[in-house]
Structure formats: structure tokens, C-alpha cells
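Omission of a single protein chain aside, the complex is shown with its protein chains in their original locations.
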Amino acid sequence: MSNLQNTLNVRSKSIPLNLDKEKIGLIVSLMALSILLSILSPHFLETYNLGNIGRQTSINLIIAIGMTYVIISGGIDLSVGSMLAVVSVVVASLMKNHGLDIFTSILVGVVIGSFLGLINGLIISNIKIPPFIATLGMMTIARGIAFVYTDAYPISGFSSKFTFLGQGSIFGIPVPIIITIIAVAIGIFVLNNTIIGNHIFGLGNNEESARLAGINIKKTQLFIYTFCGFMTAISAVIVTSRLDSGQPNIGVSYELDAIAAVVLGGTSLSGGKGSIFGTVLGALIIGVLNNGMNLLSVSPYFQLIVKGLVILLAVGLNTIRERKN
Amino acid sequence: MSNLQNTLNVRSKSIPLNLDKEKIGLIVSLMALSILLSILSPHFLETYNLGNIGRQTSINLIIAIGMTYVIISGGIDLSVGSMLAVVSVVVASLMKNHGLDIFTSILVGVVIGSFLGLINGLIISNIKIPPFIATLGMMTIARGIAFVYTDAYPISGFSSKFTFLGQGSIFGIPVPIIITIIAVAIGIFVLNNTIIGNHIFGLGNNEESARLAGINIKKTQLFIYTFCGFMTAISAVIVTSRLDSGQPNIGVSYELDAIAAVVLGGTSLSGGKGSIFGTVLGALIIGVLNNGMNLLSVSPYFQLIVKGLVILLAVGLNTIRERKN
Amino acid sequence: MKAISKTFPGVKALQDVDFDLLPGEVHALLGENGAGKSTLVKIISGVYQKDHGEFVYKGKSIHFSSPLEAREAGISTVYQELSLMEHMDIGRNIFLGREGQNRILGILDKKRIYKDSMQYLKKVKLNISPYTLVKNLSIAEKQLVEIAKAISFNAEVIIFDEPTSSLSEEEANNLFILIEELKKSGIGIIYISHKMSEIAKISDRITVFRDGKKIATKYTKEITIDEVLKMMVGREISLMEKKIIENTNGELLRVKNLSKKDSFQDISFYLNKGEILGFAGLVGAGRTEVMRAIYGADKLDSGEIMIDNKLVHIKNPHQAIAKGIVLVPEDRKGQGLFLNLGVDKNITISSLKDVSRFKVVNNKKNQDIAKKTVEKMNVKTPTIHQQISLLSGGNQQKCILGRCILLNPKVLIFDEPTRGIDVGAKSEIYKLMFELAEQGIGIIVVSSELPEIMAVSDRVVVMHEGKITGELKEDQINQENIINYMVGVTHYV
Partner (left out) sequence: NSTAGKKKDDGKITFGVTFQTLQHEFFVSMKKGLEETAKEHNVEILFSDANFQFDKQQSAMEDFSSQKVDAILTVPVNSEGIASSIKSAKSKGIPVVTLDIGSNEEVEDLYIASDNYLGGKLAAEYLTKTLGITSGNIFIMTAPEDLSIRERVDGFKEVLKDFPNIKIATDQHGGVSRDKALQITENVLQSNPKLDIIFSSNDEMTMGALKAVQAAKKEKDITIIGYDLSQDIAEEIKKGSAIKAVTAQDPYAIGKAAIEDALKLINKEKLPKKIGIDVKVVDAKNIDEVTN
């Protein structure tokens, strides 16, 4: 390889955005979709609607960041929706029924979300139950906890300071979008610039080689699932604030949306490779698609069909392209 | 004559009663659970209640038979619940709106179920989309189809001949139980006594070895997913008959129950080993647990927690035991 | 190391082996496949634990319970099998697991990682950006990355287990220069290779293994290659003589101009009935890929395959089997076995059709066939239902052979048929090959063991870097000729 190539190589690859063919494909799809929608609906490109897309995507995207870590490591987390519900009702009840201040309530909620994730990690790394089953168990249990805790009543009506997190704007940018940008930045940074991030990739590539290389597998798994719980908790705070209500039945099937975003973004379900940037694109495609279909008043039942086809199409094209190389 | 031999053979050896330690563990759990429940509730052991357990378990178990094939082959099928809904509304509409006779309607329904499964198989074997994503797509699409087809209205009220399938009894044995027994027998026979059954195990053990051993991977995968669709369709007919109604929103999260039964029964999610007999035990444990919690009037929210814990406990004990060997 | 022993299920990999290494020395390990070289090395590097014996390191008796411990004690290893993370870049691979655990917040020092990696890559003369993903590298490049990784530990002992098996001559020479440098800085080196010329060039001492036992340790200068070879092979390869088949009854298989990009080009050869055709070549010469392509396991770019003088098109192994071609794959575990299944199912899975009616298997007949095969192949197993993963390698290999023979092949291709198999089993497998040849089956044997090739072949084709460099018959078949072709020298025949 020539020197020039070397330098180019170094330059292009050191940026985490790593614009490989796959990502370019996704960006093109996203743009094509957007152009189509802006032709079909005059409202699509309005600033306010872009804010809508951002707000609506943020909840899925923040969860999907944690899910990206999980999937890169070769695992899966089905429990995010239920964990989200637990955090939602706990934060709501602390503020509303126990009179705690906003900050402490959120803090406790985030700690609880991370703790539930930690338990996932413990079950997976210590008892060695496969992630699918471990988090399936947690999915059921956490949902039960959310209902038992609230006796199925939503807990609503918070101070405007709290609802600002989900509904407010700073310099015209909706707060959920700002939080999402921070979460994405953290997600990218930790995955690409820290030791643990490096170990997550190693673990997902080959658990046995990772062990030979001296990586602490247990610690890494604990981190991954705790992080996923943490991100889910952040998302839960935003949902709770947006709805102005802590809801025990929120989050059902959120895991599927998150997984879809991650996989659309080019992260392989068999682990070892993937990127947060891809997940951002994946979540945006899903978000734009949902928004667009609402704008166009597509029947909700038909929306299901379109959504399924888009997932198959995107992943299918990707698979075919990969096989050709 | 060789037929006779075959039959004898089936009886003597290949019957799954291959009672390894794992199965014995499951049988003991099932019995312990039953004894506990019969002490706690005087109604548990009554014939009628046993019939209830059978009827209630049948729907999950029949799907779980197909799911066992899928999981042994190293795959997963998330779309069973949605496929069930499509078959349910198609059968209902053929009888009710198009005036077809029962037999033809059921036949068409079963063909459609198998066809949806075949599509899963085609996507997985030809486009090589991982089963999780392929069937996730199908899950969304088929649900959409069920809603679009019926415009979300349930279709109800069939002839008593049809409802006999789900509600009737022959010699005091509920018809769904009889159908389930036949399905289990077929499931065991095909898996243990046919070429394709052997190939399924081979595929699940090592796809590359299987290919080099001359196994037609594509054909095998097509069979597996079609078979899963077929079993789901049978289950759909029973549900439709039991409810006397074709319902577009039935079957949500059935895939999780089926997977739980299969995994509880000792079939490994990583493929290559497992048995229908284990799945029967797994489904029965779930069925007995649900029935028992109803009888004991455990709070519905708390039931979720118990169910999650039981899954974790059963799989966890298994994993720990396996690691010790 | 004193009196080291190690037993695996069915194999005595090492028996009472003594071994020592001095600082600044290159100590070569020699021996046939399965002699126990890698096992010894893996005990030293903490991957395996010894059964018996004593391990003294820097004057102290020591025991490593993990590779990590060995590495921290200053022993670094290039394993025979590559262990890189395919989807990660070179720099991250080199520093995986020791990115600098003490840094605050655990932030990666990327600058250091890539700068240092660049340095190590330079040392192995690999001029590639450390940001390149490993999956985009060729096998040789991957091997060089493994070597760069091994030297990056600043170890006192470095072990190379067949580091040049997939390197070109130039790349190998670079490695030798590097080894010379390491030696000068006082590092002790254990070097395993099957290539005599290398050993003669770089080693100070040689230890020869045979069947898990140490034969001798000698100074390289005081011994000739011929003497070493004698020690390695040792025993007379007293195999049953193959009966010469009078008339080989004409041609069975002919391939013309087979090519596959980046793997092999213009491969043409033929195979007669009852003939055993050896395929020799260095590891990576492309023999396996040729055979896989003929078998339909990989796609061909161009070329023709003829069976019984008829052109055939084979798209997958299923069709190959139907046409009478059967392959015994080289990677037993990865491509041959069904580890969770029993001996019986492993044997019969390809030929269930023969005992089936309407796709329903007559399980009794099937068991009988499995039982007969087990007897015929002399597989040592308690019952035919025994899970195959519990059998020794040789017995596993016999099961796969049994499976292939049940398919009644016309052409049987063995790829490394005796890899990791003990001596007794080896000669049984040779015996079987001869029997099959006598029945008129055409056999191709791909092997990296020269003695094996020489012992069984009627004719030998030699490959080098994806091309056929020569063909040897009858009395032309000798070590010198084969080695010459193997390294790419083309002679007049």
C-alpha cells in the first residue's frame, strides 16, 4: 500500500463517523425518503415538523444507543420497555407522592434503571443464562413490578420544571433533542475512545479470544447491560416528562423498535461490529417513516405492513451487498 | 412388514422418552408444582380442571412444536403470533363472508399459514437475512395484513360443527387435546424418524458441516419455517373455534410463550439439540403455572413477576447443572 | 521443563518431555503433525495445564493458570491458529486487553495505540495503516499482525508456532531479520516450523519430537538435515503395500483450467480409476480451495470438470455427491462433525436415503449400518449412541470417513486425512485407502505431510501459490523433487 493511501486511510478511518458504503447507503435512503415525503406533504419540511421528528425519535434513539452496545457485544435486551415503565412510575411517584425534588427523583430513577440493567448483566455473566432468556424474564418481571408499584394507576401532573425536559426548548431546539445529542455523543465517545468500548467490540468478535487477551468478560457484560439500563432510564425520564405522567403500561414493544433501529443501522445481530452513528440513521429512518405515514394519513394497519417491508428491504439490501464483497 | 418394524421401532427406541437428567428434572418440577397446587387448591386435580389445563396448553404447545424445529435448527420465529391472526381471520371470513364449507376454509387457512412460513424460509435461506430480523419483519407485516383484511373487525359466529373443534369432546376428551396429541406425535415422528428431521439436527449443529455432508440447507430451512407456519395455522384453527371468532389482534406475544416453552424444555437457543418431549413438559409447566395462579387468585400483576421468575429459575438451574458436567 | 506430560481424551500428547531454553537463543521444535509441539508450547504459555512434570522459569518453579499470567511473566506467543478480532482494526487488535488499565476514566490513548502499532508493524515490515480492519487483510498479513502483537509485549520469551506457514519468502526473510534482532537483545525464542531450510538458517538448537516423546536435542551446527528427518520420521513407514492395479481402467475425473480469483489459476489434472493421486504443497498453496471448488462447496470462476468423460456442472456438495464425488474436509471440527450428535447420526446423516422409504428412515436398518461401519472402521466407542465430541480425534476422523464411504463414491477426496491422528490410526486409514483404491475408487489425497504423500501416492501433483508447478510419477516421487516444486522451483521432468 502506498504512503498516500496510508495517510488517507488514517484520516478517514479515525473519524468515528467512518463513512463506509453501508452508511452512505443509509444516508441516501434517508434523504430519498425525506425528499419523497416533502413532495407528498408540504408540511414535512417545516421547522416545527422537523422538531416533531426529533422529539419522537429521541425516545427510541436513546434506548437504541444502549441496545447498540448490547448487540455489538453479541447479546440482546428484550427488557428495555419494561424497565422504562418501572423508571417512569418511580420517578413520577417520588415527585408526586413522596414530594421529592425533581433532581433527586430523576437521580433515583436513573439509579434504578441502571440497577435493573445490572441485574440483567449479573444473570447473563454469572449464571450464564442466554441474554434472550435472561432479558425475557426481566421483561415480564419488571412489567409486573411497574403494575404492582402503582396498582396500575398512572401518576400525573408534575411541575413545569420537570415537563420542560420533555416539552420545552432551548434556543428553539427541543430539550429532548438536546439530551439525545448528548447521549449520542457519550455513546460514540465511550464506544470508540475508551477501554471498555474496545472490550465490547472484542467480546462481540470472539468471546474466547477476548478471554485469551485478558479481557474481563464479566465486568464488560455488567457494564454493557447496566449502560443499557441507564440509557433506558434517561429515555424514561423524557417520556414521563413529555406525557406529564408516569405510566405503568408504557414501553410495550419498545425493544423491537430499538432493535430495528440498531440493525437497520448496520450493527450485526451476531455481534462484533456496529456503530452508534448507524443507529442514529436507523432510528431517524424509522422516525421519519412513522411521521411521514401519519402526515399522509396512511391507515395505521397499513403502516405496519410498510414498516415491516422497509425493515426487510433495508436489511436485505445490506445482506446482499455484503455477500457480493 | 417393514412398516410394522418401523412402528415397533418408534415405540421401542426413538420415543423421546430418552429420559435424560434434564427431562427428569423437568418432570420432577412439574410434579412438585402439581402437588403444591393440589394442596393449595381443592379444585386443581378435578377432571374438569385437568381438561382446562389441556385445552389452555394446547394452543401454545402446538405452536411450540413448530418453534422447537426452528430453534433446533439454530433459528427463531417471532412471527407466529401474527401468522396465527392472519389464519384466524382468513378461516373466519371464508366461512362467514364467502360461505365456504368448513373443510375448505380450514384447508385454505392451513395453506396460507404454511405459505407465510415458507416466505420466512425463503427470506432466511435465499436472502440470508438473520431469522430474528426476517421473522420480525413478518411479524409486523402479517399483523398489518390481518388488520387490513378485516378492517380490524372480528368475524364471529360459526356453525357448531366448526366450534366443535375447539369446544367439543370425544369420549370425554376435549378435541383440542386430541389434536395436540396428534400434533405432538407428528412432531416427534418427523424429528426422529425422517431424513429431514435428521437434517434439522445436523443444520443446527454446524451449518458448514451440514452443507459439506450434502445436506440441502435451503430446502431444510424452507421445510422448517413452513412447518412452523403449518403448526401455527393448526393452532389458529383451534383458537378461532374456541373463541367462535376470527380475531385480527389475537396472538400478540404468543411467540414469547412458545419460545419459553421450548427453552424450558431443554432445547438450546444456540441450536443443535432439543426434543419435542421436552417442549411438551415446558408448555405443561407454563400451563399449570398459569392455571394454578388463576385458581389461587394471585394478583394478575404479581402473576407476571412469578412467571418471569419461574422462567429464570428453570433455565438457570439447567445452565448451572450443565456447567457442572 | 522437566518430564512434562499431557494427555487428552484418547491421545497422549506429551510423555515425559524435557526441554530448556536459554536467553538469546533460538530453539527450534521439530516433529511431524501431532507430535506434540503445539501442546508443549501451549503449556508454556498457560493455555493448557500440564498433567505431570515441573516447569522452571527464571530459576523458579512456576505454574501459569491462564495465558494472561504467562504473558505478564514475560512469555508471549504467536499461536498456530490466528486469534485476531476480524471486525476490529490492527491497532486495537494489537493492544486489546492492555490498553493501559490505569488511565483515568479508562479513556483509550489512541495516539499511543496507533503510533506504537505503526512501530511494531514497521518491525515486521508490514506497510499498512494500523486503522485497517483485520477482516480486510490477507492471511499472510494477519500472520504478520499476530507477530507484531507478540513482539509488542516486550517479552523475555517469544514463542512462534509455525509463523511462516502462510508467509511468502520475502516476508519470512523479514521475520528472520527481526528474530535476529530479538535474539541480540537477549530474548529467548521457541520456534516451530515444518520448513527445514528455515530451521537450519535461524536456529541455535533443535529438539525433535515424535509421537509425544522427545527424541533428542542437538546443536543445529552439529547435525545435517537428513539426520533430523530420520529422527522425525524414525519408524519405518511400514505400511501395507498397495497392490498395483493392472489396468487402471481408464480415466475417472478430469479437470481443465479451473480458476478462482485470488485462490488458484489454471488447474488441470486427471485421476484414474483405482489411482491414488497425492497433492503436495506448502500450507496456503491453494490445494484445499481447489478441492472445495471441485466439490461444489465454493464457487468457481471458470474451468471444466469431467467425470467418466462427461462434462458435469456442480453447484453444491449435494450435487457433487450425486455425481459420485465425496470430500473428507480438512477441518474436522468446523466442517465435518456434528458435535452434539451421536456416533450413529454422524455416520449415517449423508446416506439416510438408502434406508428410507417415502423419506421415513428405517431406524433399525440405519442403526445396523452405523454399527457395521463402526466395526469395519474399527472405531473405538462404548456405544454407537455416544456423543461424538467425546471420541478421540482419530476415531472422529474414522467416523467421517465411514460417512463418506457409505455414499459409494467414485472419487474420494481426502483433505489432510490424518491431521492430528495418532500413528496407529494413521496406518489404518492408509490401509483403508488402499482397499478403496483396489475396488476401483479414485482417490485424491491432499496432505502437508511429505511422508504421507510419498507413502500412499501413485502419482503426485505439487502446487505452489495457486498453480500446479509439477507432476511426479513412480520413481520420480521423492522428497527432494517434491520440495523443489513446493517452493516453486520448476524442473524439467
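Chains: A, B and C, in written order; residue numbering restarts at 1 for each.
Definition applied: contacts are C-beta pairs under 8 Å (C-beta built on N, C-alpha and C of every residue); 3 or more make two chains touch, one makes a residue touch a chain.
Please read all numbers here as calculations on a predicted model, not as lab measurements.
**Student:** Taking the complete complex into account, which shown chains does the hidden chain touch?
**Tutor:** Across all of the complex, the chain we cannot see touches A, B.
**Student:** Would you indicate which residue among B:41, B:194 or B:319 is in contact with the undisplayed chain?
**Tutor:** B:41
**Student:** In the full complex, which of A:74, A:113, A:248 or A:282 touches the chain missing from this view?
**Tutor:** Candidates A:74, A:113, A:248 or A:282; residue touching the omitted chain: A:248.
**Student:** List every residue of chain B that touches the chain not included in the displayed model.
**Tutor:** Listed in rising order, the touching residues are 41, 43-44, 46, 48-49, 52, 55-56, 59, 147, 151-157, 163, 166-167, 239, 242-245, 247-250, 252-253, 290-291, 294-295, 297, 299-301, 303.
**Student:** If the hidden chain were put back, which residues of chain A would touch it?
**Tutor:** Residue positions of chain A that touch the missing chain: 41, 43, 46, 48-49, 52, 55-56, 59, 147, 151-154, 156-157, 167, 239, 242-245, 247-250, 252, 290-291, 294-297, 299-301.
By our rule, only the chains that are shown with their structure count from here on.
**Student:** For which pair of chains is the number of C-beta contacts greatest?
**Tutor:** Looking at every pair of chains, the most contacts join A-B.
**Student:** Any idea how many Å lie between the Cα centroids of chain A and chain B?
**Tutor:** 32
**Student:** Give the residues of chain C that touch two or more other chains, as numbers and ranges in rising order.
**Tutor:** none
**Student:** For the complex, give me every residue of chain B touching chain A.
**Tutor:** 123, 127-130, 132-134, 136-141, 143-145, 147-148, 151-152, 256, 259-260, 263, 269-270, 299-309, 311-312, 315-316, 319-320, 323
**Student:** In their shared complex, at which residues does chain B touch chain C?
**Tutor:** 2, 5-6, 9-10, 13-14, 192-199, 201-202, 205-206, 208-216, 272-273
**Student:** Can you tell me which positions in chain C touch chain B when the two form their complex?
**Tutor:** For chain C paired with chain B, touching residues are 295, 297, 316-318, 320-321, 327, 329, 334-341, 345, 348-350, 352-353, 356-357, 359-364, 403, 407.
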